[in-house]
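With one protein chain withheld, the remaining protein chains of the complex are depicted in position.
Letters A and B mark the chains as written, and numbering starts fresh at 1 in each.
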Amino acid sequence: MSNRETITQKLQAMLPADDVCRDESCQAGVLFSAQVPLAKLRDAMKECDTAGYYLESITALDFEDTFELVYHLNCYEPRARVAVRVLCGHDQSPATVSDIFPSALWQEREVHDFFGIEFVGSPDMRPLLMPEDADCYPLRKTFGKVYAYHKRDEIYG
Amino acid sequence: MAEQFQEPVVEQIYTLNLGPQHPSTHGVLRVLLDLDGEFIIKADPVIGYGHRGHEKMAENRTYKQFMPNSSRMDYLSGLLYNHGFVLAVERFAGVEVPERAKYIRVICAELNRISSHLLWFGTYIMDLGGFTPFLYCFDDRENILDILDRVTGSRLTYSYCRFGGVNRDLDGEFISMTRAFIERLRSRWTDYHNLVTKNVIFIHRTRDVGVITPELARQYGVVGPNLRACGIPFDVRKSEPYEVYDRFDFVIPTGTKGDALDRYNVRLEEMEQSCRIIEQALDQLPEGPHINEVAPFKVKPPRGEIYFAFESARGLTAYYLVSDGSPYPYRCHIRVPSFGNLQVLTEVFRGTLVADAISILGSIDVVIPEIDR
Partner (left out) sequence: MGSEMASDWIRIIVGLIIVLAFSQLNALFLVWLERKVAGHIQLRYGPMEVGPHGILQTIADGIKLVGKELITPLSADWKLFVIAPVLVFMPVLVAFLVLPFDENLVIRDMNLGVLLIFAFSTLSVLAILAGGWAANNKYALLGAIRSVAQNVAYEIPLLLAVLSVALMTQSLRFSEIVAAQCRVWFIFLQPVAGLIFLICATAETNRAPFDIPEAESELIAGFHTEYSGMRFGLFFLAEYTNMFIVSAVATALFFGGWHGPFGFSFGLPGIVWFLLKVYILLFVIMWVRWTFPRVRFDQLMNFSWKVMLPLSLLNLIVTAAVLKFI
């Protein structure tokens, strides 16, 4: 069984049917999207790791009501990208996945730089791209000039 | 000797601050090296000197206004980034593109890929201490810049693609220049192979140096030629064909060991494959308009998101765009290939010599402003 089928089944087994979405055409670039609760993030990532996926990018979205962390994972097969999405409140701290995917270390540092999200258990949370003495989180919608600050439902609802 | 590296018994560690101003860090990279003699015990890359906040800028600009930014992240393959951004927005907003424009974009993008690889080739040999190939490559690259200059009007940070096509149409002169260039480049391979590839010093400097195993590459998300050098034929142009890449006949060159020599060979072969793509595209180039004149003036993608991956000269690059239906992106994240490619060095540098570290850093082909964004 190919990696993409393995991981799809694993994640489907782990999560309620409403939270997963499979798009065979990959119109939005992602084959399989899974809305994972914060507590299950590490489990989902471990499954991806054993299925032979690599971590492509970690990024966050800032909404009025919550942060959303988006983990894009991919494997060396055609059209197999998986997005693991985690809602993370403005005062919550997700667990690090840098021990599962070493490449997450820098990407989490980058997210921390830009959004101020602390990753629990990360061995290194020094600023990566921002100066050491920076006192702002530039990609938060409360920083600088912004055109819109929405609730999550206004975009994904 | 590198294989004989052992944990240092002495506690005296020599910390060397390599960069940010250093002849071979290619941009402003700083690496803190803990040395035992000339062996590297620990490497800690420090980046961010070139951070310009492109992602924040994107939120304050319309999609069209952000277009020039896109080619300024990786200044060596600006057109590829520009192309990728335009493709992402077109797919997102559903803009139609004429056939001819697609071919024109592919031709220019592949020319840009060759120019990026040529520059890498020259600077890599320069990192190894050979000066002359550098200028030979620049001579060839100059040709590409002239060709692209003719049609795009710029030589480095191209902003040539438009939503729905390209800025200017190709003319006969461009086509004959491109064909002449490919002819010329192919005749240069013999020179390059005689001067560099067969050189025994070069082979000794690169073989078994900086080996990246497939597993290490997966853990660190290494992509592009560096990944293909360890034997995994993964190329976005094949796995998720965008534009018209599925209409061309080309192969993905791979290596076997994942050392610097493999990475070198893969990149050289990739240039040849790009030549093949350009030739086929020129042969198939259809007539018609070069831009969709009825494309909307103000692009407003629907609510939602898109993750668009494409193959830049350094590997899988992706634009992650989130839209709230307004002309301004709600969030624009750029997944850059050099990010993972550089991070893997913390692992690969361990136990190598300083001289090897330079060789490995060169062979990985990182562009720092791309990482810093």
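In this text, contacts are C-beta pairs under 8 Å (C-beta built on N, C-alpha and C of every residue); 3 or more make two chains touch, one makes a residue touch a chain.
Predicted model, so just to flag it, every value in this text is computed and none were measured.
**Q** In the full assembly, spell out which visible chains the left-out chain is touching.
**A** B
**Q** Based on the whole complex, identify which of B:Asn60, B:Asn199, B:Asn292 or B:Thr346 touches the chain you can't see.
**A** B:Asn199
**Q** Touch as defined at the start, partner being the missing chain; which of B:Val46, B:Leu216 or B:Val354 qualifies?
**A** Hidden-chain contact among the options goes to B:Val354.
**Q** For the chain left off this view, which of B:Asp127, B:Glu240 or B:Asp365 is in contact with it?
**A** Among B:Asp127, B:Glu240 or B:Asp365, only B:Asp127 touches the chain that is not shown.
**Q** Could you please point out the chain B residues that touch the chain left off the display?
**A** Counting only chain B, the missing chain is touched by 1-2, 14, 16-17, 22-24, 38, 125-132, 134-136, 139, 195-196, 199, 201-202, 204-205, 353-356, 358-359.
Keep in mind that, in the parts below, only the chains that are shown with their structure count from here on.
**Q** What is the distance in Å between the mean C-alpha positions of chain A and chain B?
**A** Distance between chain centres, rounded to whole Å: 25 Å.
**Q** Which stretch or stretches of chain B touch chain A in the complex?
**A** Result: residues 47-48, 51, 53, 55-56, 59-60, 91, 217-221, 232-234, 238-240, 303-309, 316, 318, 320, 322-324, 326, 328, 330-331, 333, 335, 339-340, 343-344, 347, 372-373 of chain B touch chain A.
**Q** Within their complex, state which residues of chain A touch chain B.
**A** Per the stated touch rule, the residues are 26-30, 52, 54-57, 59, 61-62, 70, 72, 74, 76-79, 81, 83, 101-103, 105-107, 114, 127-131, 138-139, 143-148, 150, 154-156.
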